[in-house]
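Removed: one protein chain of the complex. Kept in place: all other protein chains.
Order of writing sets the labels: A, B and C. Residues in every chain begin at 1.
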Amino acid sequence: MLINVAETVVTDALRGMAAAHPELTVDVENRVILRRDAPVAGKVALVSGGGSGHEPLHGGFVGPGMLAAACPGEVFTSPVPDQMVRAAAAVDSGAGVLFIVKNYTGDVLNFDMAAELAEDEGIQVAKVLVNDDVAVTDSLYTAGRRGTGATLFVEKIAGAAAEEGQSLERVEAIARQVNESARSFGVALSACSTPAKGSPTFDLPPGELELGIGIHGEPGRERRAMMTSGEIAEFAVNAVLEDLNPTAPVLALVNGMGATPLLELYGFNAEVQRVLAERGVPVARTLVGNYVTSLDMAGASVTLCQVDEELLRLWDAPVSTAGLRWGM
Amino acid sequence: MLINVAETVVTDALRGMAAAHPELTVDVENRVILRRDAPVAGKVALVSGGGSGHEPLHGGFVGPGMLAAACPGEVFTSPVPDQMVRAAAAVDSGAGVLFIVKNYTGDVLNFDMAAELAEDEGIQVAKVLVNDDVAVTDSLYTAGRRGTGATLFVEKIAGAAAEEGQSLERVEAIARQVNESARSFGVALSACSTPAKGSPTFDLPPGELELGIGIHGEPGRERRAMMTSGEIAEFAVNAVLEDLNPTAPVLALVNGMGATPLLELYGFNAEVQRVLAERGVPVARTLVGNYVTSLDMAGASVTLCQVDEELLRLWDAPVSTAGLRWGM
Amino acid sequence: MLDADFFRRWMTATAVAVDGAAARLTELDSPIGDADHGSNLQRGFTAVRTVLDKEAPGTPGAVLTLAGRQLISTVGGASGPLYGTLLRRTGKALGDAAEVSGAELATALRVGVDAVAALGGAAPGDKTMLDALVPAVDALDGGDFAAASSAAEHGAEATTPLQARKGRASYLGERSIGHQDPGATSSALLFAALAETAEATS
Partner (left out) sequence: MLDADFFRRWMTATAVAVDGAAARLTELDSPIGDADHGSNLQRGFTAVRTVLDKEAPGTPGAVLTLAGRQLISTVGGASGPLYGTLLRRTGKALGDAAEVSGAELATALRVGVDAVAALGGAAPGDKTMLDALVPAVDALDGGDFAAASSAAEHGAEATTPLQARKGRASYLGERSIGHQDPGATSSALLFAALAETAEATS
């Protein structure tokens, strides 16, 4: 691992981010990454965060047109309420703050506590839960569906709405709509190694893969013998479409888990597009790359998000962050 | 590996790229990626290419402000002259074509042949060789220094000059200046697996690292026991500075080899910046990410490029490609 | 009767136990979690020691409330708010008495454990820390710390055959069976530290 010691991985990364991105305010001590121009008068501010190890999510999505602030926790550990409260206070212009929370027990509990504390400080806070992962059944017998790739769609599209000056209520509704319109499925070809553990979190021999993984190095729902890119695309797209019945074009995110080369991801995208065409699902936009990662895990996930004209317009709107940038 | 079969890895990726990037023209059969608006009247066109497996290099750098075309070869195998000639013919507006060639025997020989053939077709061709890797001594006893991270600087800065409408002679001179002002050093924490071989190209036990690697899964010059991020930064920066004596600010590229998480890369950047500060080298701009990769190799490289005001202005100029985008 | 110093020593003993068990807790969190439980609690209880040394709260309630707040501010993850709430709510239930009895502590811990159940929505049998916490407070019964400790220990071990219904392990469905829950394991450490502190005091 390219690190000093496990204990300083997150602060080391924040120092490095500060050096690379003078357009951001990086508060290394308090672990908050902020838009340099925050608070932006009259505009709703989006705050997200979660465990580190998913980069560019979330810190790489701070900037005009997307997040106002991100709170990085320890690796795979949700941040603490203090970070979120500090972020909210720093970015709130009076127009309110939207917390974007991936559905994990830790993230939910910490953001809930932070929302209470921030409201005590007079900040108007709304929350949106992202829970797009179809590999987990949303039942009484689980912690509910996990938040994974759809987080990028929620942050980008709600971020564009906020940038336009839409109200907190409206931005929250849009974020909720994006989440409800999006589903994901992920596959691992290798485990990942956390700095704290220093070795792979589980044992996955070459020649086997895990279907239905999350983004925290957990094994998936099922282990199988290696499949081709085409077979994996069929499995993933079918799993998503079982839960999502798009009646309009979709945004497609073909996302690498961290260690899968872009060459392979693009090849995988070709198969994803083939399956979508076979299933009669029109694709409005496609994004291919390592966006919502799980350290050095090999593998990929597919997220589809059904969009109407309004969501597509907001998707296409300018964005300027370290990890996603277009139109400005 | 997330592939169908080794034989179709490159064409699969091109199909997937075509689907994801309607703003590009991807000629899958002939293996050429082109700016959609090529040829651009009155402007010099940059053509590069090389073996696949280094993505986003080069295909991800095609677009306004950077390359006019890229020719992807098989994995780690330089493309063939036919691709380059076809690319040159497609992008030449009459203002001439600049071939940007990484210094590897295969790339040099194939681009040389292509240049002859293109000139036979009446296209004015200039060539620039990129050879920035200080791990290889440039002597009679080697194939000369390899081209690695500096390729990104050459393509971006010369691309901006071409976009401004500068002459072939001028663009070539700028490209040459960038190459001469840039040096790189790379480190591997793991080998990579090529689709043809299907397993790691060499054996690197955890707890050891290779110093002075290239970008083709070769071992480096020396194997050592694992070092900290800070120690690696010192080794790499010192190796670069031994060869480059910057008398002006530098651009810094802290580049991942493919499988090193962005979290670790940013942390590594913090250490690189520390060493540069200690050595009294001012840094004008820093880019951190996976840009010049070696499939799923873990590790990183550091490229420094001394810039004057003109080069810095061209670096900051707008660019709009799949892999690098700002200002538009 | 148990004074503020007893509670401070309890927290210190827990921190020491967590330090010693951190690698094991992270290991347990690998096959059915995300390999961070040990480092999470280690970070948290190290901070608890520091803040207790610095602020030296004078009552049992204040010790636990401060410890709980510190866990919330430094741990993150699921276990930060849950353990933080456990200690904070237990501490609040103890009020501002300078000394408390074992029975009072038992009652207060019941309040804390109930708060954990309410916050996380889990029940015994879901393969969480509650599978150690609930039997422990049941066994505590007026102050039998040794019994509470062994009940917690047994509760933790008994999570192995369970299928998880809460927390990260629940994502694995049936594959969560056959692994001991890391949070239940650390809860057993908390009660072992309590018993050890009581032992050393008596």
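Note that a residue touches a chain if its C-beta (ideal position, glycine included) is under 8 Å from a C-beta of that chain, and two chains touch if they have at least 3 such contacts.
What you see is a predicted model, and the numbers here were worked out from it, not measured in a lab.
K.L.:
Check the whole complex and report which displayed chains the hidden chain contacts.
P.N.:
Contacts of the unshown chain, counting the full complex: B.
K.L.:
May I ask which residue of B:G16, B:P39, B:G63 or B:P79 touches the chain that does not appear here?
P.N.:
B:P79
K.L.:
Given that one chain is not shown, which residue among B:P39, B:G217 or B:G230 touches it?
P.N.:
Among B:P39, B:G217 or B:G230, only B:G217 touches the chain that is not shown.
K.L.:
Touch as defined at the start, partner being the missing chain; which of B:V136, B:V154 or B:L241 qualifies?
P.N.:
Within the whole complex, the residue contacting the unshown chain is B:V136.
K.L.:
Take the complete complex as the reference. Which residues in chain B touch the chain that isn't displayed?
P.N.:
Looking at chain B, the ones touching the missing chain are residues 6, 51, 73-82, 104-106, 109-110, 113, 135-136, 140-143, 146, 194, 196-197, 201-202, 214, 216-219, 221.
By our rule, only the chains that are shown with their structure count from here on.
K.L.:
Based on CA centres, what chain would you say lies at the far end from chain C?
P.N.:
Following the centroid criterion, the farthest chain would be B.
K.L.:
On a C-alpha centroid basis, what's the spacing between chain A and chain C, in Å?
P.N.:
Roughly 31 Å separates the two chain centres.
K.L.:
I'd like to verify one number: the distance from the centre of chain A to the centre of chain B, where each centre is the average of its C-alpha atoms, in whole angstrom.
P.N.:
Chain A and chain B have C-alpha centres separated by 29 Å.
K.L.:
Determine the centre-to-centre distance between chain B and chain C, using the mean Cα coordinates as centres, and give it in whole Å.
P.N.:
Computed from C-alpha means, the inter-chain centre distance equals 53 Å.
K.L.:
Mind pulling the chain A residues that touch 2 or more other chains?
P.N.:
In chain A, 75 touch at least two other chains.
K.L.:
Give me the residue numbers in chain C that touch at least two other chains, ranges are fine.
P.N.:
Counting only residues that touch two or more other chains, chain C contributes none.
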